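The complex appears here minus one protein chain, its other protein chains still in place.
Order of writing sets the chain letters: A and B. Residues in each chain are counted from 1.
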Amino acid sequence: MNIEQLILHLDTLNIDYKFLNQPPKCNLLTISSLKKASEQDVVYVLDKKHVSDLHGRTPGLVIGNEDIFDEYSGFSLVVAKPRYVFAKLAQELYKETSSSFIHSSSVVAENAQLSSNVTCEPGVFISHHTQVGEDTFIHANASIFENVKIGKNCVIGANVVIHKNCEIGDNCHIEAGTVIGGDGFGWEMYEGQWHKVPQVGAVKIGNYVSIGNNCCIDRGALEDTMIEDYCIIDNLVHIAHNVVIGKGSAVAGQVGFAGTSKLGQYNTVAGQAGFAGHLTTADQCHFLAKSGVTHSISEAGVYAGFPAQPHKEWQKENIRIRKLNKLATDLKLIQKQIQSLQSAKDEN
Amino acid sequence: MNIEQLILHLDTLNIDYKFLNQPPKCNLLTISSLKKASEQDVVYVLDKKHVSDLHGRTPGLVIGNEDIFDEYSGFSLVVAKPRYVFAKLAQELYKETSSSFIHSSSVVAENAQLSSNVTCEPGVFISHHTQVGEDTFIHANASIFENVKIGKNCVIGANVVIHKNCEIGDNCHIEAGTVIGGDGFGWEMYEGQWHKVPQVGAVKIGNYVSIGNNCCIDRGALEDTMIEDYCIIDNLVHIAHNVVIGKGSAVAGQVGFAGTSKLGQYNTVAGQAGFAGHLTTADQCHFLAKSGVTHSISEAGVYAGFPAQPHKEWQKENIRIRKLNKLATDLKLIQKQIQSLQSAKDEN
Partner (left out) sequence: MNIEQLILHLDTLNIDYKFLNQPPKCNLLTISSLKKASEQDVVYVLDKKHVSDLHGRTPGLVIGNEDIFDEYSGFSLVVAKPRYVFAKLAQELYKETSSSFIHSSSVVAENAQLSSNVTCEPGVFISHHTQVGEDTFIHANASIFENVKIGKNCVIGANVVIHKNCEIGDNCHIEAGTVIGGDGFGWEMYEGQWHKVPQVGAVKIGNYVSIGNNCCIDRGALEDTMIEDYCIIDNLVHIAHNVVIGKGSAVAGQVGFAGTSKLGQYNTVAGQAGFAGHLTTADQCHFLAKSGVTHSISEAGVYAGFPAQPHKEWQKENIRIRKLNKLATDLKLIQKQIQSLQSAKDEN
């Protein structure tokens, strides 16, 4: 990416920006941390104190806020949201292109519909009536079953499994080993034996959704499990049948949702949290790590603990628990004082 | 399924039943939620208040208890256990048949023994001396190693891995990405290095067992890890070496069992619970979500918390913790009162 291309790309972002100092002679090719930056690297700085990490190095481009650059004399880009602009430039630098290549060891059903420019790496299996949108890249040994719809410009990771009738929108990324549309855990006990309730809903995933590695998103029992637009989901997350993950929500690693729970829009959920079944959360809720959400949450806010409660309450509770020893000691002292008062009274 | 077939099937269930109102003209083909039911759907109702969800729709068949049907005039089936009967009818409607098809891209060792009517989708690998029972369906890219025994009428999901010498009974379902018979976590530290203790036991899985997606069931160290008949296991569950999961137990998502723990029969374990090693639980124990079971449980009952305790105790404890603030306030008030009593005494 040379300076002209950089300017063209920045103009597409529709943001205010300005350059400081002289542009480098070589092109911008890669991104880097400050500590390892070289002259073809793009880097970003969020806080003035980190500028010293450059140790005199001059990267190809430093992105930051106005006040970062008082004492830095290299080529710089001043923007309001440096990490966002860094992300967009990096996306451009590392853009992978699909190549309309179906490896000969892939097995694609005759009536599957692959749009132009779809890539299938070795060992991919695509079953009957499945549709794949243009520019979608399917990595090695992925298994995609009957009547699945995958949109445009998606990346399907290696060993991913997508079960029948599931739908994935455009610009989605499903990482390796994730299973979409496994059977929900729906059983009925009768005479000492669990009887399976067939799970005939599907999983519907919106646009611009990203799902990490080795996750499990179960299909709905009768209706569908839904992951709405712009959601991002980390690794090893369990999403049970009929769950709805609201638009723009972010779910960190090893979180679990029991059946028919409904996460609001723009929630964030930190690692190892868990949600009981049949509850809903308001929009803009934030759940701290290891939260155990046992009931519906009707107000936006920050929640923590198990059973989950407002974060500030949880913090106070932790402090109170830490002070239990003092409480017990105080109480013993009081018991002695009362005894002494009692004795005094009795002597009277 | 027409009415004659429905009656034939109900008769196989060996239950009391009766029909109400006129049968529909078209066949029963699918199942549905009440809200989306059409004339070819079978639905079930567990509570009278949900009948209104039909909004005037008339499904092909509504299954429920006697008292559900006071004000409903469509074709109905009255039984004692509506969800059980719904499950059995749905199993019949959605029955998949194996087709004795071994895809040409599968690799099956010459001395492997596949019974009649076994299906292998693309990319399946079956190694030496492995036996697969009749009507078993093996999905794409599953890897089944040496000397494995898989029973009749099983479904082995895509990308499943079954390691050597493991045994799976009849009518089992292992969902996608699950690994059966990985090495147990058996190590010995010596001079700053972990030395692996070879794991030579196997995994033995009974009949009618269902295991979800991306689970890990480790092989035994010297003897076998066992999953007994009729167990159902959800997604992302970790079962370490030498664990025994007792008959008919149900284990929800993201639960973990450390080595040599032994779950009793007909236990239920909710999501994200964990069991320490070398403990046992009684039959008919129920563990709530996120329980941390640190010691053996010798009595049937409901348990919760970490360290796990009887559920009612745990609930009381939570209430006590929530009241800690009041306790501290009360204590401060008492301290003042005592001071005042003390002053009064001193003045005397």
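In this section, a contact is a pair of C-beta atoms (placed from the backbone, for glycine too) under 8 Å apart; a residue touches a chain by one contact, two chains touch by 3 or more.
It should be emphasised that the depicted structure is a prediction, and the values quoted were computed from it without experimental measurement.
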item: Residue touching the undisplayed chain, where the options are A:N141, A:T225 or A:Q309; value: A:N141
item: Per the touch definition above, residue among B:V179, B:V269 or B:I297 touching the missing chain; value: B:V179
item: Absent-chain contact - pick from B:L279, B:A300 or B:L331; value: B:L331
item: Which of B:P24, B:P59, B:G123 or B:G206 contacts the chain that the document leaves out; value: B:G123
item: Among A:P23, A:G253, A:G277 or A:G301, residue touching the chain not depicted; value: A:G253
item: Residues belonging to subunit B that touch the chain removed from view; value: 105, 107, 123, 125, 141, 143, 145, 159, 161, 163, 177, 179, 182-183, 185, 187-188, 190, 192-198, 200, 214-216, 218, 222-223, 236, 238, 240, 254, 256, 258, 272, 274, 276, 292, 294, 306-307, 316-317, 320-321, 323-324, 327, 330-331, 334, 337-338, 341, 344
item: Absent chain, residues of subunit A that touch it; value: 30-33, 35-36, 81, 83-84, 86-88, 90-91, 93-94, 103, 105, 121-123, 139-141, 157-159, 173, 175-177, 208, 210, 212-214, 230, 232, 234-236, 248, 250, 252-254, 266, 270-272, 289-290, 318, 321-322, 324-325, 327-328, 331, 334-335, 338, 341-342, 345
